[in-house]
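I'd like to ask you about the structure that follows.
For this depiction, one protein chain was excluded, whereas all remaining protein chains were kept in their positions.
By letter and in written order, the chains are A and B; residue numbering begins at 1 in each of them.
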């Protein structure tokens, strides 16, 4: 019996070539969902198999990889994916946004602006922004092909009629270069503006749904809205309790059983960097901040 | 003071260690051997090979052991390995007419050339838990018929085919589609649909097949034939100019003879539903053939109203590795998006409270 052996970054070279062709097509047609022959990956569908395949296809030995989930480098799935590439590709990994050449993410875009030469890879569960309005692939492809996007505004209209607001808070649809309506993956709409005109290359991988799409650097990305109900991002009333940052996305942490709460940066690297720079939030004790490593198991 | 939860890495390592412990169980009990699993849990191994779409009993047995008997997990392990394998070429189509038959039954004829063979079936067992299963009682050797190489057992559908009573079996040299190498486009062709069904979840197909019998897309099926046995896998070697045998695989084939289609120049004919799976699994092969036939509704101008007739629905949801992944991913952290929803809900409720207040004041 032969025991299994695996290639650099797990995928065989033929598969990587196939994925790279799809990525290039996606870059050529920003926002268009390119079907690709998604492979079975050694982690479950839903855990980021699309992002992992895209990362595996673009990763070279000199790359420095950062993986985040919910903005944090130390969430279990981020740890697991980072370990996967450290093992199968032996690449350097980092938690520093600025040091990374490739950033794979689930549900967030880092707070620190990305720069030219960086690639951010999004994990996408449902790439079709119209899926919950029209379940049929045959129909949604025609809608994209003919730009019949009235339906998606019906959804926004209904939100306002019912709630007085557009009630979509994440996976908020965007229009790319005034052509394709695109699902930005389930990032909070807070992050949508960061996609517009970013100098970094943005790649999106949906493994189970077998789609790849892309935003080349400096692509025009607009969140859908109405003239009299313009797109707005979430605002937080208080700064981060640890690093005092404002204008960032905060996680609400319930700190006891009496309902006490504090708000801290969802982007852990951003928060740590600020604290290293000497920023101090109201939730930190006066003398000497420390990051305690706890064993969660 | 609040400390962010750290140590994902250590947590994962510890969890894996605990998993290994639970998998092994009591160290005083001997570990399962692969021979035991392939030999005594053969149908579990067969299912893992069928839905993992890789014929390798030893690896499938390892996967069953590694997954602690969780079948979908084992199927997943095999799939994730299969996807890394290089393709050397395509085999010739297997010829089930030349199968070394272990079991063969037809419901459409009392007797057929080559005979009906019950084989190793649960069909007529009484489902009483056998006290002998608590121990290791001696088991009688099975009776064996003399091997009759010359004995022909033509497929029942071939008999109908020769009489012109069933839609013609069209031979094709076209390369079949491969949904593991090309993204599926809808509408899909029958070759791709059959491939999806062959590796589809047994339970899902069973329920869909059942639904067609209860009126959700009726196909009026008769089991033309089910046969289980070993078939040769051959591959053409261009340098040699002939095909060589790579070995044998055990398969289950079900040919369902279904609702006839009306007249025209060719006259009325029965239609076909086809099922083929690795290993021994009649349930899966039969369910597959029912669903295959139901999915051919357009070919026969039948109205597509039932779930089993809906190609996008069936193909998009029959894969249990995909299904389990997406269902189970809900347990991954979603707190960033949840935070956004919380925030919206609070805003909406604040607005409502303010409105109510103003209304009360006005009244």
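One rule holds for everything that comes next: contacts are C-beta pairs under 8 Å (C-beta built on N, C-alpha and C of every residue); 3 or more make two chains touch, one makes a residue touch a chain.
Assume contacts and distances are computed from a predicted model.
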Refer to UniProt and select, among "3-isopropylmalate dehydratase large subunit", "Glycerol operon regulatory protein", "Phosphonate transport system ATP-binding protein" or "EF-P lysine aminoacylase GenX", the name of the complex member that is left out. "Phosphonate transport system ATP-binding protein"
Going by the stated contact criterion, tell me the shown chains that border the hidden chain. A
From the list A:179, A:229 or A:280, pick the residue that touches the absent chain. A:229
Can you tell me which of A:25, A:136 or A:153 touches the chain that was removed from the display? A:153
Subunit A residues that touch the omitted chain in the full complex: 142, 145-146, 148-151, 153-154, 157-158, 160-162, 225-229
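Throughout what follows, only the chains that are shown with their structure count from here on.
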Mean-CA-position distance for subunit B and subunit A (Å): 34
Within their complex, subunit B touches subunit A through residues 1-15, 58-59, 76, 79-84, 86, 180-187, 312, 316, 321-322, 324-330, 332-337, 339-344, 347-348, 351
In their shared complex, subunit B is touched by residues of subunit A numbered 1, 4, 6-7, 10-12, 14-15, 35-42, 44-47, 49, 69-72, 74-80, 83, 106-108, 125, 135-138, 163-165, 167, 169-171, 186-190, 208, 210-211, 234, 241-242, 249-253, 255, 262, 264, 266, 268, 283-285, 291-297
